[in-house]
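Every protein chain except one is present and positioned as in the full complex.
All chains are identified by letter, namely A and B, in their written order; residue positions are counted from 1 within each chain.
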Amino acid sequence: MWKWLHPYAKPETTYHLTGRLIPWFSYLSIILLTIGLVWALLFSPADYQQGDSFRIFYIHVPSATLSMGIYVGMAIAALCSIVWQLKLADASAAAMAPIGAVFTFISLVTGAAWGKPMWGTWWIWDARLTSQLILLFLFLGVIALHNAFEDKVMAGKAAGILTLVGVINIPIIKYSVEWWNTLHQGATVSKMGKPSMTLDMLWPFIFSYMGFIFLIVVITCIRFRTEILARNGMRQWVRDLAVKGES
Amino acid sequence: MSDTAITSQLNQPIALSYRSAFMLILKRDVTLAFRHKDDIINPILFFIIVITLFPLGIGPEANTLSRIAPGIIWVAALLSTLLSLDRLFKSDYNDGSLEQMLLSPHPIFILVLAKIVAHWLLTGLPLIFIAPLLAVLLHLNENSYGALMITLLLGTPILSLIGAIGVALTVGIKKGGVLLSLLVLPLYIPVLIFATSAIDTAAMNLPFTGQLAIIAALFFSTLTLAPFAVSSALKVSTN
Partner (left out) sequence: MQFDSINAFFAMGGYGFYVWLSYGVSALMIALLIFMSCRSHKKTKEQIAKRYHRENKLREAAKKQAEQQTQSQAELLEEPHESTS
């Protein structure tokens, strides 16, 4: 199995592979997001308690859970780069940090816009909101550490250690709902078996969720390719590519 | 003893036991700190001044002050620890003795732990002695003094341990000061939350063993894990 994976550890192969995959993933993401969000905005029923403000749910929840997912992905990549010295894992971790920060920010803004009509206030110092804010700080710290080093490889190593230290925060985010019993409503899509939503609401949610996943994959690929180029600037294939792209 | 003498002693082929290596670094750091007394006194002065600023900003009503006293004391403790963190590795990094330590045959874990313990003895411990006096100024609830002392005793080592990771990551960067606070402060938040909640619970005469257990768990997990993170971060920074 490792033999099969081996060629993909070579930056050039991975660069071209991701380049070929980007269009397909972006088509998929556009289609899924269009179906999901049009369904969510036009056809899904309004919530019997929250009315039409419930439609924020279809972007709030994906961005909130996926931002945590991005952090975990970043931590796994950092672990791979520290344990096996994989340079590409390092590059992918560096590529994911700004995306995670943006999605965390989106989840905070949409949460605030949902909280204002529902709870009557933009912000509540509730466990989940607070831990999401801390997650944003963690992302910003990783980005700042990346920018502080001149040398990309050293920056990647340092940021990797910070990511692994910060990943301890993820369980705190996950279980904070149980630790502090506050205003925030319980998880809506709690158990896979019997979700507390109707199917008319669940389907658009699944579509937009998948669309966001592919969107993140596409942006990660774009940034990942940039990181590969920046780290291999002295290689001949990178130079050929850069000169060819310029003309 | 000069510090170069000690680092050269560490590099000697004669096997030092783990404990004597630990004690050697600890003694060295404490001696060095006592030579530059500002390093010990300034964070404490900062702690005191920040706490006196709050009543001036908020107003002298005893009720309000006693309500927010735990938070103020703990936030001030976080900030003064943050201020003092810089000297943990910086001077050793600048004069090259840090690299010597990393090259010595002893496990880095022990050396790093010794440095962190020295840092806590010089900054965390004085805070614990001064905090009750400042709590009097802030009209802290009488039931809370015990909780304040215990949470500070368990919590300040966590601050030193986590802070050491941040310093180790930023020691090679020229303007690491602001970056350090950005990296470290979010990681301090759980300690702050549970410590202040323990003090608040104590004020209501309720048992606060739950929060204490969580702080203790945080303490022991950082005690075992943080030195590893610090040593790998130092290896990255000094390479």
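Keep in mind that, in the parts below, contacts are C-beta pairs under 8 Å (C-beta built on N, C-alpha and C of every residue); 3 or more make two chains touch, one makes a residue touch a chain.
Treat the numbers as computed from the prediction; the structure is a model and nothing was measured.
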Review point. For the chain that does not appear here, which of the shown chains does it touch in the whole complex?
Key: A
Point to revise | Hidden partner chain, touching residue among A:L42, A:V83 or A:L199 | key: A:L42
Review point. Of A:A9, A:M154 or A:I222, which sits in contact with the chain we cannot see?
Key: A:I222
Exercise for review: Can you list, in ascending order, the chain A residues touching the missing chain?
Suggested key: 37, 41-46, 51-53, 55-56, 59-60, 63, 98-99, 102, 105-106, 109-110, 113-114, 116-117, 215, 219, 222-223, 225-226, 229-230, 233, 238-239, 241-243, 245-246
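The rule is short, and it goes like this: only the chains that are shown with their structure count from here on.
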Exercise for review: Please name which positions on chain B make contact with chain A in the complex.
Suggested key: 162, 165, 169-170, 173, 176, 179, 182-183, 185-187, 189-190, 221, 229, 232-233, 236-237, 239
Point to revise | chain A - residues contacting chain B, complex | key: 82, 130, 134, 137-138, 140-141, 144-145, 148-149, 154, 157-158, 161-162, 164-166, 168-169, 172
